[in-house]
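Only one protein chain is missing from this complex, and each of the others stays in its spot.
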Amino acid sequence: MAILEIKEVTHNFKGLTALFQIDIEVQEGEILGIIGPNGAGKTTLFNNISGFIKPTKGEILFRGENIVGLRPDVIVRKGVVRSFQGTSLFPAVSCLGNIIIAHHLYKEFGFWETMLNTKSYLTREQEVREKSLAILETLNLADKKDVAARDIPYGYQKMLGIAMALTTDAQVLLLDEPVAGMTPQEALAMTEEIRRIRSGLGKTIVLVEHNMKTVMGVCDRIVVIHHGEKIAEGEPEVIKKDPQVIEAYLGTDEI
Amino acid sequence: MNFTKRNPIDSRLIFLGLFIVLVLLPVLFPNPARVGMFISCGVASVLAMGWLLILRIGCLSLGQVAFLAIGGYTSAILSQKLGISPWFGLLFGGISAGLIALGIGLIFLRIRGLYLAIITFAFAEIVRLVFSTLEFFGGHGGILEIPKYPPISLLGRGTVRFDSPFSCYYILITIVLISGIFMWRMDHSALGRTFRSLPQNEDLAESLGIHPLRYKVISFITACFFAGMVGAFTAHYYGCLYPGSYSPMHSVIVQIQATVGGAASVAFGGLLGGFLMVMVETFLLNVDSRWVLIFYGAVIILITFVLPEGLLSLPQEIKKFRQKT
Partner (left out) sequence: MTDLMQLFLNCLVLSANYILLALGLTLIFGILRALNFAHGVLYITGAYVVYALAKLMGMNYFLATFIAMIIVGGLGLLIEASILYPLADRVKVAALGAILGVSMVLEGVLAFIFEGEDVTIGSFFTGTVSMVGATLSVERIMVVVLCGLIMVGVYGWIQKTKQGMAIRALAENPRVANLQGINTRLIRFLVMTMASVVAAFAGAIVTPLFYINPFMGGHVVFKALLIVAVGGMGSIEGSILAGLLIGFVECIGVTYLGPIAEVISFLMVIAIFLFRPRGLLGVEYEFH
């Protein structure tokens, strides 16, 4: 069984059909790329999967369970987390603070334990702090732990965003344009990171991207969406040669 | 705000210092009018602290006094019609305010931004209109002859009477300290951390497992509960209630007091703003009451341009200024 199944998902929005009968099966442990010209509906798809909007028709199954209609914070507990376009951060909070906040699901705190500052609360806080510092170390951000997230370099911001998504311990990561706006070196580092997340942590990754080099280089399979419909699906080599895909991108500099 | 460099020892010392000062105030300045002013300061502080707590979640509450009114009316009516002791009235005032805050919070706090601020204002006006129209609440004239606090007998040592500002002050200061410590603790804990994440990036918070509405409601209920409690206090202290004293202007004044204090700390900003502004206001009232409005207006304009983060940010701003020159 596929870990994430998108079954005939249609999303209508103010008279426009943003998504039409999208069928995608995501296998556990794979890196799936979703590409398509701008406005094709890719972020809308992510919004539907992560629960920010509801599909007009269709089902979305995570490990066989329909997650349509659940709140985003419930869906992430089930095991699907997403990052956002641009930077996925709390800008005015320090880097360490960002990761600490991301640990929200780790031993959720109770109201009175928190208010009365009990031993169990303090222990949890200490654990979270240590884990967060460790994460910052691996990102090479330990020296910037007290710097506000909006003040660190863009490449680091994106890494931080992904790290925050990882702290939720979700099995499926939906990454929205993870290398957008990055220099070639940064993009390369990010793709390495994505591979590491898959092989080292066993996560499943679905990413939306415009950067063809990245997509072709890191994805096991690719799905192409155009005008809200899936027009092609397959391995990178096959997609590159697909006439429909080429036509969809005709006139753009994207391929 | 830095979650990593917190120094709780400093804050506890400050609270201890404040406790001592607040307890000694009426002893140092026993003039009844002065003590009456300190009581007003305390009331304003609780409202200002609540306003700041609500600001944490990104909501501008333009209707704090509505909960003051709800608490006051609840306690007044319970004591007049059901003979419930004003001591319990404090609790019931807070509870009724909290329950109503829960109800409307669940509905309204889904809305974001300026629309939410406008709705808090609309709600406050509805409350005021209801209280000033319905006969059950005494209509325009309000409620009069509300029972004062009955004496407490200390076993074997006589009774403590509460018919002077002096003794009532200590009731209020207890409320101020309890609410201050409670809201301070909330703000500095993981709860406060979660509150702050919401206005910065609510979608992200949600995608990390935070249920935004739950936290917004917690902040809202807390602030309104204490506003209701202090509202109940004022009803029995002054002995009467007038719907006119819960006008929109008063809510704006809460905002100004809180802003002047400083948003950096919910408890200290609220206390500072409340005490300072009411003291100046009282002084001006003695000179000429028409100055009060101009004063508040001028202050908020000045603060907005010169010190937008309030007086608590003064040390930081001076440091920044020195670094520049």
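Things worth noting here:
Chains here go by letter, A and B, matching the order in which they are written, and residues are numbered from 1 within each.
The rule is simple: contacts are C-beta pairs under 8 Å (C-beta built on N, C-alpha and C of every residue); 3 or more make two chains touch, one makes a residue touch a chain.
Every value quoted in this text rests on a predicted model; they were computed, and no experiment measured them.
Judged over the whole assembly, touch between the missing chain and the shown ones holds for B.
Touching the chain that is not shown, out of B:Ile111, B:Leu144 or B:Leu314: B:Ile111 (per the contact rule at the top). Which of B:Leu144, B:Ile178 or B:Ile301 touches the hidden chain is settled by the complete complex: it is B:Ile301.
Contact between subunit B and the unshown chain involves residues 55, 60, 107-108, 111-115, 117-119, 121-123, 125-126, 129-130, 132-134, 248-249, 252, 255-256, 259, 290-301, 303-305, 308.
In this section, only the chains that are shown with their structure count from here on.
For the pair subunit A and subunit B, the distance between C-alpha centroids works out to 42 Å.
Note for the complex: subunit B touches subunit A at residues 1-5, 182, 185-186, 189-191, 193-194, 196-197, 200-201, 203-212, 218. Of all residues in subunit A, those touching subunit B in their complex are 50, 52, 71-73, 76-77, 81-84, 88-94, 96-97, 100-102, 104-105, 109, 111, 114-115, 117, 121, 125, 129, 145-146, 164-165, 167-168.
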